[in-house]
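Every protein chain but one is kept in place in this view of the complex.
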Amino acid sequence: MKVNDIAVRIGGQAGDGALTTGDTLALVLHRMGLYVITFKDFPSQIRGIHTNYTIRASAKPVQARPDTLDVLMAFDHDSIERHLHEMAPGGYIIYESSRGELKEIPRDDLVVINVPLRKIAQEVAGREVMKNTVALGVLAAFTGLDRQVMEDILKERFLKRKGMAVVEANLKAFDAGYDFYQQAGLPTDHLKLQRNGEPKGYLMIGNEAIAFGALVAGCRFYAGYPITPASEIMEWLAKFLPKYNGVVVQAEDEIASINLAAGAALAGARAMTATSGPGLSLMTEGLGYIATIEAPVVLVNTTRSGPSTGMPTKTEQSDIFHSVFGGHGDFPRIVLSPKDAQEAYLLTIEAFNLAEEFQLPVIFFVDQFLAQNKYTVPDLPREAAQVRRGELLDPTKSVNPDDPEATFPRYRVTESGVSPRTIPGTPGGIHWVTGLEHTEYGHVSTYAKNRVEQMNKRFRKLETARPRLPKPVVYGDPKAERVLIVTGSTTGPALEAMEQADGAFFVVQVRTLWPFDVNDLKAYTENKAVYVAEVDYQGQLAFLVEHHLGRKVHRVVKYNGRPFRPSEIKEALLS
Amino acid sequence: MKVNDIAVRIGGQAGDGALTTGDTLALVLHRMGLYVITFKDFPSQIRGIHTNYTIRASAKPVQARPDTLDVLMAFDHDSIERHLHEMAPGGYIIYESSRGELKEIPRDDLVVINVPLRKIAQEVAGREVMKNTVALGVLAAFTGLDRQVMEDILKERFLKRKGMAVVEANLKAFDAGYDFYQQAGLPTDHLKLQRNGEPKGYLMIGNEAIAFGALVAGCRFYAGYPITPASEIMEWLAKFLPKYNGVVVQAEDEIASINLAAGAALAGARAMTATSGPGLSLMTEGLGYIATIEAPVVLVNTTRSGPSTGMPTKTEQSDIFHSVFGGHGDFPRIVLSPKDAQEAYLLTIEAFNLAEEFQLPVIFFVDQFLAQNKYTVPDLPREAAQVRRGELLDPTKSVNPDDPEATFPRYRVTESGVSPRTIPGTPGGIHWVTGLEHTEYGHVSTYAKNRVEQMNKRFRKLETARPRLPKPVVYGDPKAERVLIVTGSTTGPALEAMEQADGAFFVVQVRTLWPFDVNDLKAYTENKAVYVAEVDYQGQLAFLVEHHLGRKVHRVVKYNGRPFRPSEIKEALLS
Amino acid sequence: MSPVTEVKLTPRIYEAKKPGWCPGCGDYGIFAAIKMALSELQIRPHELVSVAGIGCSGKISDYIYCYSVHTLHGRVMPVMLGIKLANPKLTVIGFSGDGDAFAIGMSHFIHMARRNPDLTYIIMDNQIYGLTKGQYSPTSNPGMRTGSSPYGSKEEPIDGAAVALSAGATFVARGFSGDPKGLKEIFVKAIRHRGFSVVDVISPCVTFNRINTYDWYRQRITPVEGLENKSRAEILEHLMRVKAQGKIPVGIFYEENTRTYEEEVLLNPEEPMALQDLTPREEFWDLVEIYR
Partner (left out) sequence: MSPVTEVKLTPRIYEAKKPGWCPGCGDYGIFAAIKMALSELQIRPHELVSVAGIGCSGKISDYIYCYSVHTLHGRVMPVMLGIKLANPKLTVIGFSGDGDAFAIGMSHFIHMARRNPDLTYIIMDNQIYGLTKGQYSPTSNPGMRTGSSPYGSKEEPIDGAAVALSAGATFVARGFSGDPKGLKEIFVKAIRHRGFSVVDVISPCVTFNRINTYDWYRQRITPVEGLENKSRAEILEHLMRVKAQGKIPVGIFYEENTRTYEEEVLLNPEEPMALQDLTPREEFWDLVEIYR
């Protein structure tokens, strides 16, 4: 019997309710004290196309989509065809049979229950949409999913807004599902869910963790243009920033967005924009501008499957090249990459601090899997929420008390490369700002000597920043002969693969994609077989690693739009 | 005595006429049968800032700005201050002394002549602007610059449009300068210019060679937005394309430009756009789109000093990273880089052919030095002008004679990766085109298997193309212990440096920046000290070389906006 | 360009696929109307190019039967113009959402109108960003609460037809997807019109826009007439007055016949560059003689 360790997939057509059912189930499991991770696989179309939602929950932390499924709730036959092969032996299929029963399937090791979900919902609760709750009741019947937790959640959702009747109707639907399974007399001895103490923290998607991280980091200005999979960041901030005298501007496009952020940052606000590939490409010119005028802007890029419009709701990590190398000319930038929702919170705060301390754009590289899936986040620690504004001078104090209208060498050539900074309104801090090459005061200049000094100064900031940048994290035993280098949400499946492989390799998670610090990696890769796993075609992370190590690595790439299963990584490393 | 080997710089304020004087002098020298190369160093401001124009001419081909100057024509004192240190021993200074003579200078090895150019021009020709012609007369007095050639050129320019009086006024100005020098009794025995047979070909800037190359390559559609240093391409084509039923669209911005080109290419025209850094950045999204829909578009990028608006009239090669890696997601592209105007012509034709044969964007990487400076181009060979349209099916023949409205698998998965292609209007060739992932017919699809097949197919084209791409060119003796790798207009100074260094190293010119072919380089770099010289900060070409060779190279970079002098490269390699 | 066929082109032929919009989505009405219009005009699919943007609206690209191009978000217009110039013999029809046309595509819109190429541009206007799940759009009602405007949008909405009129489009109309027959009439005229035709089509989003429903529109829609000899400014004035009464004017607002961009810029629109023999001509080298 598997206790408190389950993987459930809900499949149907977009609009069938797989997403809401999945969200509810994830919350129930989280509230039961389990660690949860989800994997939403949905189309870029509002309705009619196959969608599925996978929830994994366990008493120990979970970090990746599951290798196999214990339960499949299928709202249509298509879902059976697509996912049957992923079922673990002994698994359960809950099939919505209102329009016909599921008969023959080419697997005899599974428990199949045909439940007329829609019909039952209509009968007991008067509304077909409650078919989802019926299905959860069925699930509860053979797993022990906690009815009390379900009831609490229903009350939170509906009591105030819709009244007790709706709560009760839902509970009836739940119980009807439960009873239906029980009456069928099918087995209940394979999967067991039970309360595992208090909830283990927060249940949230990466984008929510980023938005919250931005708020506590002092971000008050957000400009963006809707795009999947970034929009949740804008929508979260749109709700909360205005309460703190901040603002969210929905711009006319991404070019406006990044230039709005540049303006706000120049004027002293902590400013952010978020987008995905197509928007990132459009922001390229703005990115170089921000680096040149040395404004602190955080650009979140939630990477989806490219190229071009690609597969907007599918994951990928293929914007590493653009994040690191994109843009004409030479300019400095920092690119950070968190592995899960909790680290997304932590590194978002860091992103704002680094942006302002080093006066440059920080690209926050977040793949779609991390951006839009739910994680149990153990903590959103307050002590991490520190605001470091670097060389920003107090705008209320005159920089030159004798003359509030005096000029200021905003781009002073310093040893660190970082120059003291004034914002408009600061008495005595007047300077010029331009994307043209400029002097210390910001006046336009093409003098060769000045040019070289300013270029050196701008890039020197990266050297100053280097020791301050998030270091790679090493997991497992660095004495193993193989090392697997990963970044972002690929870290999760890599870690699970490492466990599965019993320490045949260890894992190094790169958190700073640029400036890429080879010294951090050298020690872990010498005399090792080096593997790099990533979700893209060209092996963009591998390319960076190869360049810096000066040798070829084993590339483990996946580019069908889906994140790695742990087993895929394990096999690639052990084969 | 230096015979038929001269470097002249003309300096003054923008608007002083240095550019027109330089152009005239270059043409005179070219017509005298010398090889000419120019180096224009001018501001991004219409008037008032220091400008200078250097002309080098020699009986043997010249390929770089000179190490030292033989003659400085200074229209103001600023020009003396800036350029005096570059003067070769024994050189001449022609100083415009209408507003005061040049007195003390910290060099006693130079011949200085104070000539009141403006005054003389006013006196003998009645117009101050003819000061430039006076200065050329002075030059003629101590070099033997050919008066007859000058006269021919003046006639060509003015006879029809302005009449003989203008020609004669100019000749008077010329002679007055000549006489002034002679009367001063200064030396005339150091520099000697004399006719060297027939002119050695065409005298044109890189952009003109590209525009002409495009025309003969069958380009009929150009869309662009004005930008330095690309505009000459648009202006040339605007004159000539309409005569051949082609069109130049001046778009509202670069985003429109590249999408206009995409549309025209889709519909079957050979289409091009040209821009520089800021526009290239804006075109990033369009670039990925073109690669994804597999349209053949040629994108010329004339690289200027970045980052951001940078130094618009100064040269740089810092868009290699963006050309090669820019854009979200993984997509194939080809990046070509010619070394001079003649090769620009040849590779432009190749760019159009490769774009259409492999159905992808070809970026034509041209640094500002090459784009805007004049070169003696020995030939614009007709036999190079071949049009290869690849798998484009004849639009006048039905692809499916039974049914003109039949569909066609435009993105058929083939071994080469290249699929047969129909254009709108072709009977039986109907298909769908989208930047979303798609099936062979172009219908939207997120199926994992289809996705992988299409990604593989698109990238397979690069492998098919690889043997067909312009190979590196090796100059000098590959047995030397040091190899210098360069691209673009840095090849010129590298070759001169090689000569200066008496074969202490040899030179490999990379002509295909992507896909970067390491096999081409391996043979030349094994057991050698590898140097890479380029005009940028980060060493972008060096980065590519390093990655592919798997080892570090010596980086020789320059990023003050000016191209290398040969001696700088020589010193970097020999020190 | 192609062998004559006697087959009558029914509306059905222009459908490549069953659309996947939400049941009730206004875009179905637009799809129905365009199919009828194309059939009425007997435009052959292989001589027709559809160019669509990104959005629920843009999915029409996958559903329509012809050479069909799905562009980047906002780039319908430059792609259309590129196609048209390369081959003016093709019928080119564009489809955009309100965000596609008036947010990210706004600049192209204005510039296309002043060029006046012979293109038909259909805006599937649901006053919301559908595909990205319901943020307010440039045409959203003021004060509308959406995911990105939880406290109500604070921007003045754009009136697509008014923008087209001010910018110089030579055919400007508004239709309603709830009336596919009427819409078809407008489409037929828009496609026939030689010049830049803009049709702003009201197309309710039943999933994310709970304010501007079919009923809401039906109560407000008002056909306008008698604008024939009026100037652009007068028509604008008139439309504003109708709107000030809380009504939504529909109909053909403006039509003007003048030279198209292709006629202005192409030497010979009848010999498309897309079909030209590109073998280099001897005379090209005469052009470079000046550099000798």
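Note that the chains are named A, B and C in the order they appear, and that numbering of residues resets to 1 at the start of each chain.
Methods note: a residue touches a chain if its C-beta (ideal position, glycine included) is under 8 Å from a C-beta of that chain, and two chains touch if they have at least 3 such contacts.
A quick note: this is a predicted structure, and the numbers were derived from the prediction, not measured.
Visitor: Can you say which of A:105, A:186 or A:433 touches the chain missing from this structure?
Guide: Within the whole complex, the residue contacting the unshown chain is A:433.
Visitor: Touching the hidden chain in the complete assembly: which of A:127, A:443 or A:554 does that?
Guide: A:443
Visitor: Which residue among C:215, C:237 or C:271 touches the omitted chain?
Guide: With C:215, C:237 or C:271 as choices, the missing chain is touched by C:237.
Visitor: Touching the absent chain in the whole complex: find that residue among A:398, A:416, A:500 or A:567.
Guide: A:398
Visitor: At which residues does chain B meet the chain that is not included here?
Guide: Here the touching residues of chain B are 15, 44-49, 225-228, 231, 234-235, 238-239, 242, 248, 250, 252-254, 278, 308-309.
Visitor: Across the whole complex, list the residues on chain C that are touched by the chain not included here.
Guide: Answer for chain C: residues 103-107, 110-111, 114-116, 138, 154-158, 162-163, 166, 168, 231-234, 236-237, 240, 261, 264-265 touch the chain left out.
Visitor: What does the interface between chain A and the hidden chain look like in terms of residue numbers?
Guide: 199, 201-204, 208, 212, 215-218, 220-221, 223, 240, 242-247, 249, 251-253, 255-257, 259-271, 285-286, 289, 293, 377, 380, 382, 385, 387, 389, 395-396, 398, 404-405, 423-436, 442-444
Heads up, the rule we're going with is that only the chains that are shown with their structure count from here on.
Visitor: For chain B versus chain C, what separation do you get between their C-alpha means, in angstrom?
Guide: From the centre of chain B to the centre of chain C is 41 Å.
Visitor: For chain A and chain B, let me know how many angstrom lie between their CA-based centres, rounded off.
Guide: Taking the mean C-alpha position of each chain, the two centres sit 44 Å apart.
Visitor: Give me the residue numbers in chain A that touch at least two other chains, ranges are fine.
Guide: Where chain A meets two or more other chains at a single residue, that happens at 44, 278, 308-309.
Visitor: Could you pull out the residues of chain C that touch at least 2 other chains?
Guide: 59, 70, 72
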